[in-house]
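I have a structure here, written as structure tokens, and I will follow up with some questions on it.
What follows is an incomplete set of chains from the complex, kept in their original frame.
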Amino acid sequence: MDLPVDKKKISIVCFSGDFDKIVAAFTIATGAAATNREVTMFFTFWGLNALKRNKGRAATGKSIMAKAFNFLMGGLNNLPLSRLNFGGISPKLMTGMMKKHNVATLPELVEAAHLLGVRIVACEMAMHILEIEKSEMIEEVKDVAGVATFLNESENSHIIFI
Amino acid sequence: MDLPVDKKKISIVCFSGDFDKIVAAFTIATGAAATNREVTMFFTFWGLNALKRNKGRAATGKSIMAKAFNFLMGGLNNLPLSRLNFGGISPKLMTGMMKKHNVATLPELVEAAHLLGVRIVACEMAMHILEIEKSEMIEEVKDVAGVATFLNESENSHIIFI
């Protein structure tokens, strides 16, 4: 029953779809992977927006309700800042500040995570509720799984909920 | 001093009172409990709203300030979506989408957690500040405890802050 946590394993639940929190999640993920840690990112609810193939707004889904939510939530290019969003201007300003200081921007962080072998998992239940199909997500999403699978695979990992 | 984390123990700090985050907390809790994990949910601050016996708005507490906060925060039926809340309509729409896809709704998740033996603990200090009495909470709240007790009991658990 008792197993030690493997200091090299990190599991991040990416629940939030806020620009700043997704940046934080990918910064931890890439920093961990670059230092030889085994990293899994489990995207659920708002976090799924960071995985959509279509990075702008699109009314995907079958029901009117799902179409409305998916349109309003948008994709990687529409993630709002968690505060002081100013109608979506702030993430763009923030990206400018990141570039100015030679810090990896969000698309660069996402690409780095893929290159470094971070495992990207999408939450089955949230996809189901929001009517998001696997085909609508970036090809780096290899697995679609439920919470029980995630917990099983994270038994010896640090679990971080963002 | 060094004890391994028990892979079967999960402690969730439910700080947020957002509808979507409380759903996430109960989804993890019930998924963990259903797969034989020992789960504790420690509700504090906004999270306490999910434990109030009165599920609507009520001006409870003694001071005017506490009455105002408790009324504005409401109970399980007033939890707002963390984004795109639209004056409280979205949690209702989201519940509709959950039902449509045969996913357990929040009240069902709460009931499942109780049936599966998830331990529900309320934060003593937050209750004190917000003037919430134990008698005003659902009977499933067996313990009222402080942060030190929570940390002691979570020493060998995964700790997840939501």
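The first chain written gets the first letter, and so on, giving A and B; residue counts start at 1 in each chain.
Going forward, contacts are C-beta pairs under 8 Å (C-beta built on N, C-alpha and C of every residue); 3 or more make two chains touch, one makes a residue touch a chain.
Quick caveat, the model's predicted, so the values are computed rather than measured.
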Entire complex copy count, 2 subunits given: 3
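Basically, only the chains that are shown with their structure count from here on.
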Residue ranges of chain B in contact with chain A within the complex: 4-8, 10, 20-21, 24, 27-28, 31-32, 34-35, 37, 82-84, 93-94, 96-98, 100-101, 103, 156, 158, 160-162
Of chain A, residues touching chain B in the complex: 1-5, 13, 15, 17, 44-46, 63, 65-66, 69, 72-73, 80, 125, 128-130, 146-148, 151-152, 154-156, 159, 161
